[in-house]
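All protein chains but one are shown in place.
All chains are identified by letter, namely A and B, in their written order; residue positions are counted from 1 within each chain.
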Amino acid sequence: MGEAGDNGISTSGLVPLRRGRASVVKIPDHWFIVAESNELKSEPIERELFGTKLALFRDERGKAAALLDRCPHRNVPLSLGKTHRDGTIECAYHGWRFDGGGECRFIPTFSGACGQKGQRATSFAVREQDGFIWVYSTPMGDGVAPKTEPHVFAYKDKPGYSTVVQAVTAEGTLYSSIENALDVPHTAFLHHGLFRSKSRGITITAKIHRSRDRVEAEYVGEPRPEGVIGRILSPSGGIVTHYDRFILPSVAQVEYRIGSENHFRVDSVMTPVSDYVTRIYAVVSFRTHLPSRLIAPLIKPLALRVFQQDSEILKKQTETIHRFGGEHFTSTDVDVIGRHVWRLLRSAERGDLTDVDETLEVPLVV
Amino acid sequence: MGEAGDNGISTSGLVPLRRGRASVVKIPDHWFIVAESNELKSEPIERELFGTKLALFRDERGKAAALLDRCPHRNVPLSLGKTHRDGTIECAYHGWRFDGGGECRFIPTFSGACGQKGQRATSFAVREQDGFIWVYSTPMGDGVAPKTEPHVFAYKDKPGYSTVVQAVTAEGTLYSSIENALDVPHTAFLHHGLFRSKSRGITITAKIHRSRDRVEAEYVGEPRPEGVIGRILSPSGGIVTHYDRFILPSVAQVEYRIGSENHFRVDSVMTPVSDYVTRIYAVVSFRTHLPSRLIAPLIKPLALRVFQQDSEILKKQTETIHRFGGEHFTSTDVDVIGRHVWRLLRSAERGDLTDVDETLEVPLVV
Partner (left out) sequence: MGEAGDNGISTSGLVPLRRGRASVVKIPDHWFIVAESNELKSEPIERELFGTKLALFRDERGKAAALLDRCPHRNVPLSLGKTHRDGTIECAYHGWRFDGGGECRFIPTFSGACGQKGQRATSFAVREQDGFIWVYSTPMGDGVAPKTEPHVFAYKDKPGYSTVVQAVTAEGTLYSSIENALDVPHTAFLHHGLFRSKSRGITITAKIHRSRDRVEAEYVGEPRPEGVIGRILSPSGGIVTHYDRFILPSVAQVEYRIGSENHFRVDSVMTPVSDYVTRIYAVVSFRTHLPSRLIAPLIKPLALRVFQQDSEILKKQTETIHRFGGEHFTSTDVDVIGRHVWRLLRSAERGDLTDVDETLEVPLVV
């Protein structure tokens, strides 16, 4: 397989490969979902965030905690252990016990006092809200306190709205998964018939608005989507309002209003499990002219079908990137949101977000 | 596992390992089979040559084309896409379309003109002949035109001859697969009983003739092979003429005449799929004193049995080479053809073939 040499040129394979980078970021100081609340019961579980394994457990009062999944003694995963009745997690190998802050509380057979610095397990701040367990991506330590708060779901518990939650895993980078979730052109091809059919030749305008922690695309003049979903919701057409948003660190938000009664909002909160694996927690809130008990059962299978198609293509994209030594993308104006997402992700990685307030317009033929 | 260090010496494992190379070549400017014609139908397929993935498809008139299997837009494999009715291949992700020359012909939702340089897919020259699809190993570009022609099968459609085609895959380098196909001594051991039995103590002569693009071994004084095949073809013996040839870039040719009526020619055209995987397209043409409808059904199972034994040993050889950090071969005079094959492969890789006309003689005890 072609591998780039020191000079960035490979002579292996049929083509000289320019060495490329991949769109991988590690974002400190932000909150990411690592589990749904009901996945963490009385026994510890193992999760992964930015390629780092974590042991999650609940103390004796049910409070969730997250430690690096490695006992400082002999490096066995703490998630193999048990929750002790004193609220600590007990290692399966030699029985060392740690509290939710990572402090060592007991070492079997040892007659001395435990709690020395080298005996600490690395710990992470945890929030449990909206049915999710969120972990802060910078480890706790002397004087460290979270600088941000987890994402809020604006319509999750709002009167008149129903909400469906669905989690799926994609084998793509965080960046590619976000771009995929917010990309309009691919829906007519990859998801042919579900959202959009092939072009009707109508030119609409995408208004791109950039600000400090987000980028938003408003689609002006968009006709009612032709696919199954549009037809059910709005058999007679109606004015369509459509926004796509990326909000740091990892929320892809899609919002549709069709006519005055139908409102859909999907917040896909992305967890970078590792460089090329992204877990997506999609929270779909909606209000329609039809009873929600008719709509709700349709959301999950439809979402799963779309996710399966996206997941398959992201996996193939990832394989191709690895095979050819990096990403070699080219873009046009209609890739409206990707470059701004990437700029935001890189800024968040470096911790140098800048104030910006800019609006751009791009024509799209749909 | 022992891995060679910077100084070429490893102290790991039980033995200091000398760092070795492996007989891997990449040959530009030559034709290789990537598929049998009937494998490429109306939908694109994926193939690999020298470790590089290709998308093969047929245009609206059935003409075969080969592109690098990576869409220049978001690097999804083009082979996942469809053939469009306008003769282009359409990417499965965003629907970009490319013609057989790699030119971008359409970008959905984009109101501008496509066809810019960065939007080109890398393309390769294709020939379809003798039931095979051949790809030229240097990509097409400004002013590039093939300098060579695909191999010709001299007896494939010749009156009086029948032909059987069989393709198999071996987990060995191109070099090792060629040497294996042309090596006489191993047949008595690895294929014991099929071609040759153990030695009868007869000394014959191998006349090695080297020229610019090939090396040929003629075996003079060889008795009729003792195995199953020889007995069926020539129950009463007869004069045997036997040539083994290697012809650049990758043809291993074995030719037998037994008595005046029996003539066999096997052209094994090798495709270097990747460094350690070789696909072998064997074209067996023959004329015997027996009706071909009796012989033809025997050829495939026999060839498959021989290939299976060879494939198994090449796989083990490859594993051992990886395990011990490279090839550490030693040769004797009876490895008559291997060193010349290797010299030709390296010359073809560097593009510096030289005129030579030399004959050597080597005794063999069979």
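In this section, a contact is a pair of C-beta atoms (placed from the backbone, for glycine too) under 8 Å apart; a residue touches a chain by one contact, two chains touch by 3 or more.
Computed from a prediction, not measured in an experiment: that's the story for all the values here.
Contact with the undisplayed chain is limited, among B:H186, B:R214 or B:K300, to B:H186.
In the complete assembly, the contact with the undisplayed chain comes from B:S199, out of B:S37, B:Q116, B:T148 or B:S199.
Considering B:F106, B:F329 or B:W342, the position touching the chain not shown turns out to be B:F329 (whole complex).
Counting over the whole complex, subunit A has residues 26, 49-54, 68-70, 72-77, 80, 90-95, 107-112, 114, 118-119, 122, 124, 137-139, 274-275 touching the chain that is not drawn. Interface with the hidden chain, as seen from subunit B, comprises residues 1-2, 11-15, 176, 183-186, 188-190, 198-199, 203, 313, 316-317, 319-321, 323-324, 327-334, 363-366.
Here is the rule we use: only the chains that are shown with their structure count from here on.
The centroid of the Cα atoms in subunit A and the matching centroid in subunit B are 46 Å apart.
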